[in-house]
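The structure under discussion is supplied below as structure tokens; questions concerning it will follow.
Note that this complex is displayed minus one protein chain, with the remaining chains in position.
Labels run A and B following the written order; every chain starts at residue 1.
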Amino acid sequence: MADAQPLLSLLGVCKSFGGIQAVSSISFDVFSGECVGLVGPNGAGKTTLFNCVCGQLRPDIGDVRFDGTDLLDLPTFKRARLGIGRTYQKVEVFTDMSVRDHLLVAERARRGEGRLWRDLLNLSKPTTDEMNRVHATLELVGIARLADTSVNALGLGNCRLVELARALATEPKILLADEPSSGLDLHETAEVAAVLRTVQRERGTAILLVEHDLSMVAEVVDRAIVMDLGAMLAEGTFDEVMADQNVRDAYLGQMGAA
Amino acid sequence: MTTTADTGVDVATDDGGAVLSLQSVCAAYGPYRALFDVSFRVPPGGVLALVGSNGAGKSTVARTVTGLVTATSGKVVFAGNDVTGWPAYKIARLGMAHVVEGRGVFSSLTVEENLTLVFRQRQGRGKVASNLEKAYTAFPILGERRKQMAGTLSGGQQRLLSLAKVLVVPSKVLVADELSLGLAPVIVDQVYEGLREINRNGTALVVVEQQVHRVLELANWAVVLDHGSVSYEGKPSGASKAVEALMARREEAAATGAVEAVEATIQQEADT
Partner (left out) sequence: MVQFLGFALPGVPYGCTYALVAVCLCLTYQATGVFNFAFGAQAFASAFVFTYLTQVHGWSGFPAFLVSVVVMGPVVGWAFDRFIFRHIPNSNSVAKMVCSLALLVGIPNLLPVFFGNQNLDATATIFPFFNPNTVYFTLWDTPINGIYLATISVTVVVLVLLTILLRYTSLGLQMRAAVESRRLVQLDGVNANRVVSLAWIVSSFMAALAGVLLASVYGAFTSNDYVILTVTAIAAAAWALLRSLPIAAGVAVLIGVTTTVLEGYISPNSIWNAAVVPSIPFVAIVVALLVLPGMRTLDSNRDPLATVDPPPPPIAAASRAPTMDRIIRPLWWVVFAGFCVSMLTWMQAPWTTVFNNGITISIVLLSITLITGMAGQLSLCQGTFAGIGAFTAAQVANHLGLNLFVGALVGAVLAAAVAIVFALLSLRLRGLGLALMTLAAALFFDATFFNETYLTGGQQGLPIQPKWLGTGVFFNSSGHAVFLVSLGTLIVAVIVVMMVRKGTVGRNLAAMRGSEIATAGLGVNPTWQRIVVFALSGAIAGIGGLLYSLQSQDVNAGNFNAQFSLVLVVLVVTTSVTTLEGAMQAGIGFFFLQQVLTEFLPKIGLGGVGASSLTVALFAFGALTYAAHPEGVLEFQKRRWNERFERLFFSGGSGELTGSTLSTRHANG
């Protein structure tokens, strides 16, 4: 928590769908370089909150600021260019595309649109520089050997890694990882956790991690926030929040009692 | 194998006394083969845990049992009938219930319509009202939301709704696919309590899970799958060890960068 100025800050964000309050009055800050875990069951409003940050949804009330900019009126792609990267709970890979092409889309998108005239004049071939950066990101995530494979042929675990690499290729200041271990087994979960730690350490990327696998969260995060039914139950270090009585009652149940 | 049979349901079994048995079942998605010679048996009232790593074919086994995926070879015997190749609805009418992975409800129908649909089918029109009452007593939250579209329920509530569909009307076998995925530990407690309740009424369970420990507590027999074939079958106590061994093997393979090689050999072994 080096900077005084938070990188991402949410102020009293509320969102409801057809009378059901999905997120009610959530406020917290994420500072640059830190890893914050957002813990809670399915339907606690974590993904809704992510969508409010990334621009797929607009909060009913509240404010979202990133790096000194008010995000509310910006479309998704502009927020992405400010430095917000994201992975998705239900994998959103590009069907039929190779892993390398996934990263090339990201690499180009970071610097604006595809210009039609450049394509037509055959000026848009990937440069060596771009290919090197893509390769470096693939190495970082550990899927360089899959670069030319089509994502159609990848398992869920590798698809999550592709998403992660794709988000990292935009060189984000903050990475929002939405349940990266959902549907993965212990081995694959460990792999994803390792990548997240490396990213935070080597690139200084801040991470906001949504997860319900508590053991993974414990391993990765500096700080944790527990959400349930759209509201914040507790905030603090992982051990602090797990010791919180509210969290034990509303979330952990048997596990908390044990 | 101990049989916790109870006479809540009239169960016809095959010669070996199993309500459900798979005999060398292979299955595929289009050209991609997913199961290789999977065999196991479930006695009436028994609880079988089906565990294994991601992509081992657990869901495929579940789908083959209930008829969503057709076995390319082998035999599925359920309640004394060879149901291999039967359409899913016929197997369901024999007394098979399946709670699918993820969203298992019709999101454009209301909670009540979701329940009515299945109750009418399973026990006829006359008992719908009383069955609805039972469902709402078991899960009061569903009663509160009975007129709400199921798609607007939270993930946990949707899971409870799919459980309510199979809880009230007893079936011979219930296949539960990744029930605890993405739920708060508190809700997982409720879900497992529900499963116990169903089992107490005499329904045999096939529980597919990623979270090994919880399901092994409940089960009295376990099958561990790896790359589409059975790598362990026996007492639940032995299963966790088998799973750990599998993980270790993969860890090792990943460390030497030979995942593909390992997968390829496994593929070949399975093919021959």
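One rule holds in what follows: a contact is a pair of C-beta atoms (placed from the backbone, for glycine too) under 8 Å apart; a residue touches a chain by one contact, two chains touch by 3 or more.
Quick caveat, the model's predicted, so the values are computed rather than measured.
Student: Of A:65, A:81 or A:135, which residue touches the hidden chain?
Tutor: From the options A:65, A:81 or A:135, the contact with the absent chain belongs to A:81.
Student: Residue by residue, what part of chain B touches the chain that was omitted?
Tutor: Answer for chain B: residues 28-34, 54-60, 63, 66-69, 87-89, 92-93, 97-98, 100-104, 106-109, 113, 116-118, 120-122, 125, 151, 165, 227-228, 263, 266-267, 271 touch the chain left out.
Student: Just the residue numbers, please: which parts of chain A touch the chain that's not shown?
Tutor: 54-56, 75-78, 80-81, 85-86, 88, 91-97, 101-102, 104-106, 108-110, 112-116, 118-120, 122, 124, 152-156, 158-159, 163, 166-167, 170, 183
In this text, only the chains that are shown with their structure count from here on.
Student: Using the touch rule from the top, collect the residues of chain B that touch chain A in their complex.
Tutor: 53-55, 152-157, 181-189, 210, 247, 250-251, 254, 257, 260
Student: Quick check on the complex: what are the chain A residues that touch chain B?
Tutor: Residues of chain A touching chain B: 17-18, 20, 40-44, 145, 155-157, 179, 182-188, 191, 212, 228-229, 250-256.
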